[in-house]
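For this depiction, one protein chain was excluded, whereas all remaining protein chains were kept in their positions.
After this line comes chain A, so read on.
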Amino acid sequence: GEHRDYLDNGNNKMAIQQADKLLKKHKDLHCAKVLKAIGLQRTGKQDEAYALAQEVAALEPTDDNSLQALTILYREMHRPELVTKLYEAAVKKVPNSEEYHSHLFMAYARVGEYKKMQQAGMALYKIVPKNPYYFWSVMSLIMQSISAQDENLSKTMFLPLAERMVEKMVKEDKIEAEAEVELYYMILERLEKYKEALDVVRGKLGEKLTSELQSRENKCMAMYKKLHRWPECNALARRLLLKNSDDWQFYITYFDSVFQLIDESWTPPAEEEHSLEGEVHCSIEQAVNFIEERIAGESRSSRPLRGPFLAKLELIRRLRHRGCNDEYKLGDPEELMFQYFKKFGDKPCCFTDLKVFVDLLPPSQYTKFIQQLLDIIPLVAAAEDEVALPGDIKALQQHLCVVQLSRLLGIYHTMDKKQKLAVVRELMLRYRHGLEFGKSCLKTELQFSDYYCLLAVHLLLDLWLEGEEAAVWQCLTLLEEGLSHSPSNAQFKLLLIRIYCRLGAFEPVSELYSSLDAKHIQHDTIGYLLTRYASSLGHYAAASQSCNFALRFFHSNQKDTSEYIIQAYKYGAFEKIPEFIAFRNRLNSSLHFAQVRTERMLLDLLLENWEWAKRGLGEDISEEHRKLSLEEETLWLRIRSLTLRLVSGLPTLAHTIQPKNSEKTAENGVSSKIDTIRALLQQLEAAVDSGKKFLEQKIQYPVLGPPPTRMAGFFSNGSCQCQTSLFYLVSDIYELDTNGLGKSEIQERIGNSFKSLVERLTGNDLFNKCKGDLIEVRDGTLKTHPNLLENLVFFVETISIALWVSSYCDSVLRPFKSNLQKKKKKKKESSVAMPPVFTHFLDYVTELQTLTSNVIDHIKGLEIILTALKLEELSLKDTLLLQVRDSLCKHRGPQEFLFGV
């Protein structure tokens, strides 16, 4: 009633009050109690809510209202397993309720209790013999087989049982729905009974497979492949290609099967049909003819499809691999690609299409090939010594294709700096000229000539990597210019983000990133660009925020997917159930998720201490780099999570008054806290070693490839050494704590640690590597030093750890000291010598204090420089403006341009 409305409207307090009022009148109104519990849960009183809910649950309610309300509550508490208990009790009391049984089934589905689901499904079917219930039970068997650790068990028990259950329904002619046939197919496929699966699909039951496009054909094809029935594969692919000569997957199957048949020396039977699926092609001649026919068919069309033309190139490639191209006169690939360009060069995808086949060109022909393409593009030069430009969008598109191919074939790669810069100038001229064609483009559309700008930037990036500092600044100018004309170009934004990050400038990145409007799954697939740099460049608030967004996404995944697994049961989308579960697992095991979780916790610890918490756009990443990057990221994650565990283990060591004895704890068979710390420390050392070994390979990822981790910096700036020493110090101090001041060697060791730590922190190592200008002007060119920022961030982190460790030292040493002082007073002797460790510690703390205030001064100094830069920005903007404006075409008034920027 009323209180439910309050809950729906988010007025939890009123809901609680209303429920209380009702409960005064009717003490045992279960539903009111649960609604009150929901109100409590939502106002953060989880314990009270839980207690109240359990009060009702203990009575094993069977009224709809209580059951539903409790289900909602348990879901909000993230305790789905309690829902199963609830309905288990309900079906016991009302054993014939279809509704409660089906709720119970879904409750099991939510927590993945497959065995119980199987039983619940059958129980349901016994009450109400509806097919879906029966097949829910069958599907639960498949899920048991998928989740079974023992593959043998799944193949000999769960799947055969599922098969028998379906067969029973088939024999009784009780199969009703398409979903049931799909399920049958799924079982047979998993049992590797491909012949049987094929018979089902081709038989009477297969007629039900109508929902998906070519559902029957696709399933038959999959089975033919598994059974190596190449004649059928071939005939079916051929038939499907006759229907749609653009479907690439069937060309691949067609070629695969032709060559398989040739290798098997297959010959068609004299009398009967070639195969179940009709005519079979089993010779190269037939394949060549088939492709030529498809091409002839397309040539007559007013809007030719690209498939047949590319299929010819694919056939050539395959023939070449077999070493027998020349016999079959399919033509010269260079000429065919040229013809393809003539036909489709004005489509933006022409480059992507030809990219797949450039390996057919001999490198010696690259330049000639490019020139051949260029020659047929209608370009017009205004004067003899000026660049010839395209007169329409089609010509521009063709030219862009050639430029992209040139880059792909490495034509620009061999150029020297001067030539490259000349190409950049030409590309930018073409870019600006091409804007003319896109004057009517909306701001949500891309400009036709955007790719010119992108390519110019890539060339400049090459120069930058070769050591040309000025090039990177030009990249930024060009990209910002491009973005002003094409404000929704994601490529521009991503490139800008990567470059700004590499330069150490995080501030513009936030805005660029938010303009990408990346959300949900993109927190995983793009979000890593942000989280990698935000904290390492000292933008802690942004780092916190981006980690939070990502974590919120990952955490909701578990709950969300369960809901839709249940829906898939309801709607009979059985094949989606394992897919959803695999998807959930993939997200849960995302490397990015693990990293964000660790970094977020480290960040929380650090911020508290100071009292202030894969992908792939643009250039392709090679498989090799992908693999290396994954390895590097995993190593780095290991180091970070070990650091996190070590830091969070510190408070567990806190000094207690009674002297501890490590032997004593070991006696109980429980490893003590210090043992955990020492084990973690060993693991950290091992991880650091593997990391160092990895870095010895000196991998250079491409600029747009995976961003490198912070590992290299962590090792080279000395933070790693300092942090490990600090953790060793903890171990020594603990030893001192347990063994007392007796052993001088421990004291000596600790004293030395203090000394060397101070040296490392203040001396040549850490702090010095943070000093210097963030932006340096040398010989008229700007250079940023983002590593200074990264080092500073690591340094601050290391100091934090040093401070934590000091407070632990203090907690251990203080009691010793006061004990000694007491003794001293008692004996009234002045000869009780203070052990050296106290002096060492005192010196150490004093040094730390000085260092901390020096660091603060340094950071303040940086801020002043940045403020000064901001003041300069006004004039800097002017120069940039002038520079850009000069290069703009004359049609744009400065007024208009100002708005663009």
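Convention: a residue touches a chain if its C-beta (ideal position, glycine included) is under 8 Å from a C-beta of that chain, and two chains touch if they have at least 3 such contacts; residues count from 1.
Definition applied: contacts and distances are computed from a predicted model.
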One chain is missing here; what is its name in UniProt, given the choices "Septin", "N-alpha-acetyltransferase 20", "Aldehyde dehydrogenase" or "MTMR6 protein"? "N-alpha-acetyltransferase 20"
Based on the whole complex, identify which of A:Gln68, A:Gln249, A:Ser514 or A:Ser731 touches the chain you can't see. A:Gln249
Which of A:Gln68, A:Ser211, A:Gln371 or A:Ser648 contacts the chain that the document leaves out: A:Ser211
Of A:Leu261, A:Leu336, A:Ile526 or A:Leu761, the residue touching the omitted chain is A:Ile526
Of A:Lys576, A:Arg626, A:Lys817 or A:His858, the residue touching the omitted chain is A:Lys576
For chain A, enumerate the residues touching the unshown chain of the complex. 130, 132, 176-179, 210-213, 246-249, 303, 305-307, 310-311, 347-349, 351-353, 355-356, 442, 444-446, 488, 490, 516-522, 524-526, 556-557, 560-561, 563-565, 567-568, 570-573, 575-576, 579-580, 582-583, 586, 614, 616-617
